[in-house]
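Missing here is one protein chain; the remaining ones are kept as they sit in the complex.
On to subunit A.
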Amino acid sequence: MTSTSVTRAAAAPAVRLAGATKRFGDALVLDRIDLDVAEGEFVCLLGASGCGKSTLLNLAAGLDRPTAGTVTAGAARPALMFQEHALFPWLTAGGNVELALELGGLDRKERRAEAERLLALVRLSGAHGKRIHEMSGGMRQRVALARALAQGSQLLLMDEPFAALDAITRDVLHEVLTDVWEKRRLSVIFVTHNVREAVRLGQRVVLLSSRPGRIAREWQVGIPYPRRIEDHDVAELSLEITGHLREEIRRHARH
């Protein structure tokens, strides 16, 4: 992908939240969220801790229903990478990936090779037989990414997927992710606390306010791909967004 020209408005969106509101008991967590993610669009979601990012992803994934408003997703079954790895501890790393392939309808014969390929993609070749509890937090997140990709969904929802990774591995996985996104023309909602990561990855960055969660601001990121996290343009926009994020967090803290 060399241009960031947004193809929204044309096709039906990959996900549409229209006036989506979520309450847990009395607590208003998400307040009338309007958010369209176009087919093939990469959206990053920023916001203070507890502002409702995971809640929003759960709505988009169809795991939870909004209290009011509507959520519609184009993909039959979005792939969701949870904030905690959510891998099955009774299976090996490869077993987890293969199960996703199996449930996606892939033949037994092809599963093994495809799982190996996906594990290699997240830089875990040779980890096929490893037990989940034998792996580091970062390795688990990478297996979870491989498993999410194995689902073959057109809509990928990711909840702080790279939070436990070292900077080098994270750079590599940023490349892997943008690569897969371009090749498969996926639609992605990527939640992160890292502003630079958001600007490095997204075509659009959405900032959520806290209590209640509302869309505070959005930025179109015009920087052409391939990007690098240390690019000057990335740093510049990150600085601006960080200012707004600080503001949000400060407002939140005063409450």
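Rule of thumb we're sticking to: contacts are C-beta pairs under 8 Å (C-beta built on N, C-alpha and C of every residue); 3 or more make two chains touch, one makes a residue touch a chain; residues count from 1.
Heads up, the rule we're going with is that contacts and distances are computed from a predicted model.
A.B. asks: Just go with whichever of "Bicarbonate transport system permease protein CmpB", "Cytochrome ubiquinol oxidase subunit I", "Dihydroorotate dehydrogenase" or "ABC-type quaternary amine transporter" UniProt uses as the name of the absent chain.
C.D. replies: So, among "Bicarbonate transport system permease protein CmpB", "Cytochrome ubiquinol oxidase subunit I", "Dihydroorotate dehydrogenase" or "ABC-type quaternary amine transporter", the name matching the hidden chain's UniProt entry is "Bicarbonate transport system permease protein CmpB".
A.B. asks: Taking the entire complex into account, which one of A:Asp34, A:Glu110 or A:Glu134 touches the absent chain?
C.D. replies: Answering carefully, the residue with contact to the hidden chain is A:Glu134.
A.B. asks: Which of A:Phe42, A:Phe82 or A:Phe162 sits in contact with the chain that's absent?
C.D. replies: Considering the complete complex, A:Phe82 is the one touching the chain left out.
A.B. asks: In the full complex, which residues of subunit A touch the absent chain?
C.D. replies: Residues 61, 63, 77-80, 82, 84, 86-91, 99-100, 102-104, 131-134, 147, 151 of subunit A touch the chain that is not shown.
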